[in-house]
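Structure first, commentary second.
With one protein chain withheld, the remaining protein chains of the complex are depicted in position.
Our next item is subunit A:
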Amino acid sequence: MNENLFTSFTSPTMMGLPIVTLIILFPSMLFPSPGRLINNRLTSIQQWLIQLTSKQMMLIHNHKGQTWTLMLMSLIMFIGSTNLLGLLPHSFTPTTQLSMNLGMAIPLWAGTVAMGLRTKTKASLAHFLPQGTPFPLIPMLVIIESISLLIQPMALAVRLTANITAGHLLIHLIGGATLALINISAITALITFIILTLLTVLEFAVALIQAYVFTLLVSLYLHDNT
């Protein structure tokens, strides 16, 4: 089954064919489109959730920023559903792959920066220098601010990858510890199992929070640049 700890993070193949595309496309099947006025319960709840989230997240933007609503909403739905589905046993989470997270983070970040430089050049360049800095510090501060700007996409991608991967690894390790402790001392195994349960609750929360954080940060970058 799993030879070492990291086999669950390899790109999944079935009989030699890569099915990772199918796995990435699968969560979209869980969101049926609301076709009628009165839908079934699943669609109604999803519709209500998306309305709540979009209102809460897009109110801070002006008209130009609100054109990004579709992008950000589909981002949070995708990351949230992929993370949650990855908690099921023997499943593969695409967001554990740095390649995919970089593929999500870099274009979005670059899009916000490019839009800011094109439409409001002076204002977006002004972000490099915080207000009220003493005069001699200015060159160093510009360098520091530009480094922090260039690190933003890396931080986005690596944050998501590391959080989800670390969570999955911890679940594996503690599950393995429970398995090993059962023969030695059942009570310690029970305590470890309780720790595993609490960790699973945490992982459910982390899955949703990471999606939220990713989307929130992209929207913040957008707010700076519109």
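Simple rule for what comes next: a residue touches a chain if its C-beta (ideal position, glycine included) is under 8 Å from a C-beta of that chain, and two chains touch if they have at least 3 such contacts; residues count from 1.
By our rule, contacts and distances are computed from a predicted model.
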item: Per UniProt record, name of the chain withheld from view ["thioredoxin-disulfide reductase (NADPH)", "Sodium/potassium-transporting ATPase subunit alpha", "ATP synthase subunit b" or "aldehyde dehydrogenase (NAD(+))"]; value: "ATP synthase subunit b"
item: Option touching the unshown chain, where A:I38, A:L59 or A:I147 are the choices; value: A:I38
item: For subunit A, residues in touch with the removed chain; value: 1-2, 8, 37-39, 41-42, 44-45, 48, 87-90, 171-179, 193, 196-197, 199-201, 204
